[in-house]
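Just below is one structure, and these are the notes that go with it.
Shown here is a partial selection of chains from the complex, left in place.
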Amino acid sequence: MASPYASLKEEAWEANCEIPVRGLALYTWGNVSAFDPRAGVFAIKPSGVPYPDLKAEDMVVIDLEGKTVEGSLNPSSDTPTHLVLYREFTAHDGALVRGIIHTHSTHAVAWAQACMDIPLFGTTHADHIQVPVPCTPYLSKEAVERDYEKETGDLIVDHFRAGKLNPDEVSMVLVGGHGPFAWGASAAKAVYNGAVLEEVARMAYLTRQINPGAKPLPDYIVGKHYSRKHGPNAYYGQTCR
Amino acid sequence: MASPYASLKEEAWEANCEIPVRGLALYTWGNVSAFDPRAGVFAIKPSGVPYPDLKAEDMVVIDLEGKTVEGSLNPSSDTPTHLVLYREFTAHDGALVRGIIHTHSTHAVAWAQACMDIPLFGTTHADHIQVPVPCTPYLSKEAVERDYEKETGDLIVDHFRAGKLNPDEVSMVLVGGHGPFAWGASAAKAVYNGAVLEEVARMAYLTRQINPGAKPLPDYIVGKHYSRKHGPNAYYGQTCR
Amino acid sequence: MASPYASLKEEAWEANCEIPVRGLALYTWGNVSAFDPRAGVFAIKPSGVPYPDLKAEDMVVIDLEGKTVEGSLNPSSDTPTHLVLYREFTAHDGALVRGIIHTHSTHAVAWAQACMDIPLFGTTHADHIQVPVPCTPYLSKEAVERDYEKETGDLIVDHFRAGKLNPDEVSMVLVGGHGPFAWGASAAKAVYNGAVLEEVARMAYLTRQINPGAKPLPDYIVGKHYSRKHGPNAYYGQTCR
């Protein structure tokens, strides 16, 4: 009998296959999940399986209590982080998060290891988010001892709350000493945002090497570029979202 | 019935397909147009369409008033910038500009974000232009509020006038905080100059990392290298242009 | 008649073929060996043969006295280094080393040439080893004059002893002024660790460029990440090793 989650698993699988195509992770160092808010479940990559070996039916379906609803393989060890993010970031009306990616992409990791926000230097960045890419502090010793992956999710959520950041608009984050998470309106859009983050991280690194005193892009250009692609008067692409 | 712009659209399409081949843009972050000065129109990439999905017939044909002459898709959101450049840079006898490219290529963007001209350090650069690659200041608040993409074109034109730069000789520019534009005697030549700019940007970045006090190439070598490839006594290639 | 070492040679061959796939060496600048502790022999790449030309039967089988047991080609000139490492690192019960790789991968070589340990900045590193990647001093003049490649092995062994480093846990090293060696529970795992080392070297380089004062990852996160993948309570992957 066909799985009721077949299309969700297919979406998650396709998005995971995109990770090596976009050069976002070596070996198995990245995972994507796809979320169905009506069913209250997400499909995620199984742990430690190389991308070329993945099949859509290998995806593991998890509900928002963390229970495996379908699938015989171990889900990604980062599953509790995805779970927290879906639970917290989609708990309001009109929430947009439907996919999450975690990778160890090189330049994003370098900023995370430097424990620094990525400055907003140009329009490539402003086309996607209107603020520097936030970087959380390290997890505390207590949090690591309690429940590492769940606490990583809580750390991100707390950092967004403290900074008054809206996850429907700020679709990416660095976890200090660890690496990037990104999300979007679908699993494919999450991968896109993961690739954007890596490229923005690389450009910002180069910008500061060239000019250590480089200044942030003025606010009035940031706002213009963001609204070209997002919001009620967007005019980029063929259908305005 | 066949379009009167079929070959112009074909030229624009082929040039756009070259963007990912040359690694000049992720996703849809770049566009090329091809200009026909006799017809007074240019063909440009439609907005937001991935390169592998592009077809020659998708190209949008625009006249110098900005009216869509042929094509059912939205043209690139950067169309008004292309329009200004064609109008201003080809308004004199013997004008050479027949193609324009805009991308977010990594190292060129880094210099644009650093708001710095790219110094002329070597013959790779001098083979193509005889001055540092110019970088405009940021657009002003007033300009952004008026008409962002058109004003980007005006900013480039004003910067060339103020600096007494000849667009028939200086075929590339950085827009401060944004990224590169380049042009040439055809759409293919524009892509070539876009790739030259990215490589020159990368080499100049590395040169200053190795030697922060690196000096510009002496003028007498600059002139020699440029005239090897350009001008009446050019002797590079099989037919001297 | 079939070689008794056919499967060992096959393992070594497959691992050597992975070197160019992972971008770990130009031309012939890297070699992998596979060790069979019961037979007391290892199979290693022949010297100077390009990877695309390699065949499994070309692998040279060497015993722990350094005698060629099977094979008509010259073994890698680094064979005496492999030999010392197998002899010393597998001389205790429960030893895990079954494969060794040596390459000149770019970023690992850069740290080796800088004569510096690679700091442990993040979880990508901590997932694999719990300490900075150790870098030996240069070989002494006397050692070079005695027996260069054997002494390179002795240098690594002495450095591990002096630093109380356990080769079953610390699976990689830089030889000062030279480059990386890595090892693992199989030849394939050795290549994996060689690729990890190159990526960790690149990330640490970028981290310090971004933030010259970047701090090491706190110990409590290091321990947590390492034990996710290793040790009795590992929970990464499909079967916990």
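Just so it is clear, A, B and C label the chains in written order, and each chain counts residues from 1 on its own.
Definition applied: a contact is a pair of C-beta atoms (placed from the backbone, for glycine too) under 8 Å apart; a residue touches a chain by one contact, two chains touch by 3 or more.
Owing to the predicted nature of the structure, the values given are computational and were not obtained by experimental measurement.
Enquirer: Since every chain here shares one sequence and 3 of them are in place, how many copies does the full complex have in this file?
Expert: All together, the file's complex is an assembly of 4 copies.
The rule is simple: only the chains that are shown with their structure count from here on.
Enquirer: If I superpose the C-alpha trace of subunit A onto subunit C, what rotation angle comes out, expressed in steps of 5 degrees from 0 to 180?
Expert: A turn of 90 degrees brings the C-alpha atoms of subunit A onto subunit C.
Enquirer: Can you compute the centre-to-centre distance for subunit B and subunit C, using the mean CA position of each chain? Integer Å is fine.
Expert: The answer is 47 Å.
Enquirer: Whole-Å distance, subunit A centre to subunit B centre, using C-alpha means?
Expert: 33
Enquirer: What parts of subunit A, by residue number, touch at least two of the other chains?
Expert: Only 209 qualify.
Enquirer: For a test of understanding, state which residues of subunit B touch subunit A in their complex under the given definition.
Expert: Contact set of subunit B toward subunit A: 26-27, 29, 46-49, 73-74, 77, 104, 106-107, 109-116, 138-139, 141, 144-145, 148, 177-179, 205, 208-209.
Enquirer: Subunit B touches which residues of subunit A in the complex?
Expert: Touch residues, subunit A against subunit B: 121-124, 192, 195-196, 199, 202-204, 206-207, 209-211, 214-215, 217-218, 220-221, 224, 228, 235-238.
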